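Not every chain of the complex is shown here; the ones you see sit where they belong.
First chain written, first letter: the chains are A, B and C, and each begins at residue 1.
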Amino acid sequence: MAVPRLAFENISKVFPGVKALSDVSFDVAPGEIHALLGENGAGKSTLLRILSGVFRATEGEIKIDGAAHHFKRPESARQAGIAMIHQELQQVPHLTVAQNMFLGHSLTRFGGIVVNRREQERRAAEALAMIDPTINPAAPISTLKVAQRQVVEIARALLDKAKIIAMDEPTSSLTPSEFERLADIIERLSTRGVSIIYVSHKMDEVFRVCQRATVMRDGKVVGMVDLKKTATAEVIAMMVGRELLAEEHHSHATTTTSVEARNLNTARVRDISFDLHKGEVLGVAGLVGSGRTELLRALSGADKVTSGTIKVDGKLLTLSNPRAAIAAGIGLLPEERKREGIIPDRSVTINMALPSMNRFSKGGFINHRKLKRAAEDLLKRVNLRPFQLDRQIRLFSGGNQQKAIIARWLAAGSRILLFDEPTRGIDVGAKSEIYHLIEVLAAEGHSVIVVSSELPEVMRVSDRVLVMRDGIIVAELGRDELSEETIVSHAVGKADSRPGAA
Amino acid sequence: QELKPLNSDSEPDRMDWSELETKFGALPTLPEAFRVGGVSKTLTNEYWRSLGQGYQKFADKVGVTVAYQAAQSEGDQLGQLTIAEGMVTQGYNVLLVSPQTDANLQPVIEQAKAANVPVVNVNDAVIPQAEHYVGNVQRDNGVRVAKWFIENRPNGGKVAIVEGQAGVYAAVQRTDGFKSTIEDGGKFTVVASVPGNWDRQMSYDAATNILQQHPDLVGFYCNNDGMALGVVEAVKAVGLEDKVVVFGTDGISDAYKSIAAGELTGTVDSFPVLTGEVAMEVALRLVADQKLPRVVATPQALITKENINDFQGEGVDVRTVLMKAAGK
Amino acid sequence: MSDTTQNAAVPSSKLFGSFSVRDTGTLIGLIAIVVLFGLLAPDFVSQRNLLNILQQSSINACLALGMTLVIISGGIDLSVGPTAAIAAVITATLLVAGIPVPLAILAGLGIGVICGLVNGVLVAYAGLQPFIVTLGTLSTYRAIALIYTGGNPVLGVPQGFRSLFNGSLLGIPNAVIMVAVVALLAWMLLKKTPLGEYLLAVGGNEEAAYVAGVPIAVTKITAYVISAVLAALASMILIGRLGAAEPILGNLWELDAIAAAAIGGASLMGGKGSVIGTILGAIILGAMRNGLTLMNVQAFYQLLATGLIILVAMMIDRVTRGRG
C-alpha cells in the first residue's frame, strides 16, 4: 500500500485515573472514508481530539503523508490540513454564524486588521447551502436550533479545504434528509482525495458512506473491517463484545389516560391536543424545527404555555416551571445535554439525584447511604460505564451522561417521561438497552413520549406516532400505519395531512 | 506672581486666629444675596460635620447662606472635585474647601481664580496653590502628645503609633511630629508605627498585636480619635488600662466622653466648630477685600481628664477659653 | 483549556473526607506563611498569638463563609460591609435603649435577613447581575446606616452583650468558637443538605438546574440571606469587641471576604467553593496582617506585602494542585 494519508501509531492517552487509549494504531488512505466505531467511552472522541490538537497523546505519534506530527494546539493541526467536527457544539453564543465559522482564522482586509464580514458571510453561506440553505450566516448563533448549529459545525469543517476531516458524530441532531446531503458531500470530498474519519452510532449511516471501519473497545483497537464485506450484526458484535438480539416491539399501552393535552399554545407550538395513555409509548416525529422540542418543553414546564390545558391523571395542572411538572410526575430528558442536562462539575450520582433530593433526605439532610444505594441500583440499570458513581459527570462520555440523566427520572419516580432524542450520541449497544428500558418502563406503567429524528427509532419504540410540522400536529399514526414513507410525507406536508383526529 | 507651594505648618505669612479682630477690625458689611459654598471631605466623620456646624453658626450670626456638601465617602477624590466644580459653576461667591488629597481640588483653585471666587483651604490636606489656608498645625498635634509623654512619663519607655491612611498629609505630619519629638530625649522608643487606615477595627487588631509583643508599652498615639477609641478597647481587653495610655486626635464628642469616663487618656482637640467659624470669618473678610495672611492658624489643645472641664460642660464657651489661652 | 483537563477532587461522603486536593493547596499556602513569619518574627508562633490570629480572622471568616455560598451559587455580595453596618447600629441602638440582649441580637440578624432578601430578590426575580445589584445596595445600605445614625457612632454597648461576643471559653475567644460553629454549619449545609447541592447546581449550570427542577430563585435568595445574616453576626462580634457601632463600619469588608473565598478555591464563575478552603483563606489573610504588624513593617511595605502574599498564595496553591 502507498503511504497512508493518515496513520495513528501506538497512540496512548492517560487521563488522571483513566487510561482512555492504549496503543491505538490504524491508518487511513487518501480519499478513504473510514469509520471509527465503538461503544460510548471507547475512546473515539479522545483519539480525534488528539488528532485535532486539542489533547496531546501520552505516547505514540500521528503521521500525515508519512511525516510524524505532535500537535500542541488545535491551530497546528489545522495548519497540517486537519479539520474536525466536534461531538459537542463548539460555538460562541454572542457571535454570528459566520463569525463562529471563521473564528480563529477570520478573513480580513486592510492587512489583517479588519474582519471582512461580508466575504465571511458569503463564503459561510456557500458552505451552509450545501446542507441547509435556510441558515442565515449573519444571525447570532444563539438564535439557531441545535440541528442548525450542527449544520454550522459541519459547514465550518468544509471551509478549510482540509485533507483530513474528522467527523465526530456530525449527524447526531440531524434528520435523514440532511444526512443524505452530508453523504453526498462526503462522497464528493472523497473523490477529491480528502480522507474522512467518520464517527457515528448510526449504523445505517456508517454502512451507507464508509468503506472501512476501525472498531474500538475500552481504548483499544479490536479490529478493522471492510464494511462492503461485513454484516452489520458482525460489526456490532465486535463493538459491544456480544451478539445483540433484534428485539420485537411489545406494546403495553392501556386505555387509562394519563396525560390529556388540549389546545396547547406556546410561543412556538399551536393548538396541540393529544392523549397519552398509561403504559403507552408515544412517538413524535417531524422535521428539524417542527416544534417537537418545544412541545416537550411545554409539557415539562420549561416553556410558558400561553393557552390550553394539560391534565395528568384527570387533574388539571398549572405548569409554571419544571418543578411543578416534576411534582406531577413528569420528567424531561432534554435535547441539549451539555447545556440543559448536566451540572458538569458534580458527580453522576448528584446529577442523577438532583430533582429528587427530597426523596434522598431525612430531616433536612441528605441520606448519603440511601442515595448511594439508589445510584448503584439505577445507574447499573442504565448500564453506566465506567461504573464510578463519584466521578464528575463531565468526565463521562456523552452517551454515559445521557444514561445518567435517564436514571435521574427513574430516581425521581416520574410516571410520565419525556425523552427528547433519547439516543442521541448513544452507542448501538446502549441504544438497544435504552429501547429495552423504554419498553420496561412502559410495562411498569410509565407513559413515555419519545421525540426522535431517527425514523427507525420512532418506529421501533412507539405504540403510536404524532407527526408535527410548523408547530402543529399534522398526523397521528397507529402502529400498523407506520412506515418511513408515511411519516416523511406527513412531515414535509406532501400527504393529505390533518386527519380529523389529533 | 507664582505662589510658592504651600506648607501650612511652616508658611511664614501667617497669623493666629485670635488676632483676626484686633488686626483687621470688626467684620465689614457684606454684599447682598451672598452664597458661601463649603466642600467637606466626608460627613461620615464627626470632625467634618462639626466643621460644617461652625460654618453655619458663623453664617447664621452674620446672615449669609451656606451650602455644605461632601463627597460620598472618604477617598472619593473625583466626586469631591465634581462637587466643588459645580459650586464654581453655580456662582457661589466664596468657597471653603477641605480637600481629600493635596491635589484633587487643584482645578477648582484655577477655575475659581478665573471666576474671581476666593477659595479658602480649610484643614487638613493642603493644596499647594492655595492662596488661603485656615487650619491647625498638623505636626503640632503629634508634638503636643509627645510633650505630654515627656512630662508625665519621665522614665520614658516604649510607645507605639497607629497611623491614618498611608500617604495622607495629616497622618504623615502628625506621626512625624510625635515621633521626632518623643525620640528626641532618647528615653522613649517608638516600637511600632503601624497603619490603622482611620479604621477602628484595624486599629484594634493592630493594638492587640502590639500589646502582645510589648506588654510593657507605656502608651499609644493615634492619628485620630476613632482609631484611639478602638485602641482603648484593645487595651482594656488585655487588662492593661492602668499601665498603657492612649491619645487620639481631633476631639470628637466620643473622645470627650471617653476621657471623662477615664478610658481615653487624652486627645488633641482642634476645635472643629471654632475652626469652622474662623474659616467662615476669613472667607467673609476675603470677600470684603481684606488682605489676610496666607495662613490663619486655628487653635488646638491637649484635652485630658485634668483640663476637660475647662472645655466642656454647662456655660463653657470654648471661644472665650481659647481666647484667654491665646493671651487675648 | 483551563478547566477541562484539571484533576477534580473526588467527593467523598466520609466526614471531613472532603479535605480535597484543593484544600491541601490552601493549607500548604497557610503553612508557608506561618513558617515564614515564624522565622522573621519569633513571637508569631506563640500560642497566644496564634489565638490572636484566629480571633482577628474570625470576622472576615464569618463573612467569607456567607460569601462562599453566594459565590458558589454564581453570584457575589459586595454589600456585606454596609449590611453589617446597618445591623450593628440598629442592634446597638436597641441595646442602648435597654432592649434585652437576645431580642437585640434577633433584631440585628433580622436586619440581615431583610438586606439579604432585597439582594436575593433583585438577583433572582428581577434577573439583574449580582455584581451590580450588590454594588447598588452597597451604596444604599451604607446611606441608610448613615442617615439612621446621622453619621455618629452608637456608644455604650452594654457589658452583657459585649462579654457574650468578646469573652472567651477555656481560653478560646467566643468569636472563634462562634465562627467555628458557623463553619461547621456551612460545611454541613454544603455537603449534607439538598440546599448545598442546589447551590452547586445553580452555580454550575443554571439552565440544567432549572430543567432538573431545582428551585433557582429560592436557592439564590437563600444564599444572599445567609451571607447577609453572617454579615450581621460579624458586625455583632465587632461591636462586642469595640463597644461601639459605627455607621461606617465594614468598609471594604467585601474585598477581604472575596479574597478569602477565592484563596480558598471558590470560583467566581460559580459552582465551586469550599468551606474549609475559605476558613484557611481567611486565616491566611489574618496571619499575614498579624505578622506584618508584629514585624512593624512600614505602611507602604505592608501594602506591598499584602498584595504579593495574595499572589504568591494563589500561585503556591496552583502549583500544589498541579495542572495540565
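Keep in mind that, in the parts below, a contact is a pair of C-beta atoms (placed from the backbone, for glycine too) under 8 Å apart; a residue touches a chain by one contact, two chains touch by 3 or more.
Keep in mind the model is a prediction, meaning the values are calculated, not measured.
S.K.: Assuming the shown chains are one of each kind, how would you write the subunit formula for the complete complex in this file?
M.R.: Composition of the full complex, by label: A x1, B x1, C x2.
Here, only the chains that are shown with their structure count from here on.
S.K.: Quick one: label the inter-chain contact graph as line, ring, star, complete or other.
M.R.: The chain contacts form an open line.
S.K.: What is the identifier of the chain with the smallest separation between its Cα mean and the overall Cα mean?
M.R.: Located nearest the centre of all protein C-alpha atoms is chain C.
S.K.: Which one of the chains is farthest from chain C, going by Cα centres?
M.R.: Taking each chain's C-alpha mean as its centre, the farthest from chain C is A.
S.K.: Let me have the rounded angstrom distance from the C-alpha centre of chain A over to the C-alpha centre of chain C, please.
M.R.: So the centroids are 43 Å from each other.
S.K.: Using mean CA coordinates as chain centres, what's the chain A-chain B distance in Å?
M.R.: One centre to the other, that is 72 Å.
S.K.: Between chain B and chain C, what distance separates the C-alpha centroids? Give it in angstrom.
M.R.: Each chain reduced to its C-alpha mean, chain B and chain C end up 35 Å apart.
S.K.: Could you list, by residue number, the parts of chain C that touch chain B in their complex?
M.R.: Those residues of chain C that touch chain B are 43, 48-49, 52, 55-56, 59, 139, 142, 146, 151-153, 155, 166, 238, 241-244, 246-249, 251, 289-290, 293-294, 296, 298-300, 302-303.
S.K.: Would you tell me which residues of chain A are touching chain C in their complex?
M.R.: Within the complex, chain A touches chain C at residues 15-16, 54-55, 300, 302, 321-323, 325-326, 332, 334, 339-347, 350, 353-355, 357-358, 361, 364-366, 368, 372, 390-392, 394-395, 408, 412.
S.K.: What part of chain C is in contact with chain A in the complex they form?
M.R.: For this pair, the touching residues of chain C are 1, 4-5, 7-8, 10-13, 188, 192-194, 197-198, 200-201, 204-205, 207-215, 271-272.
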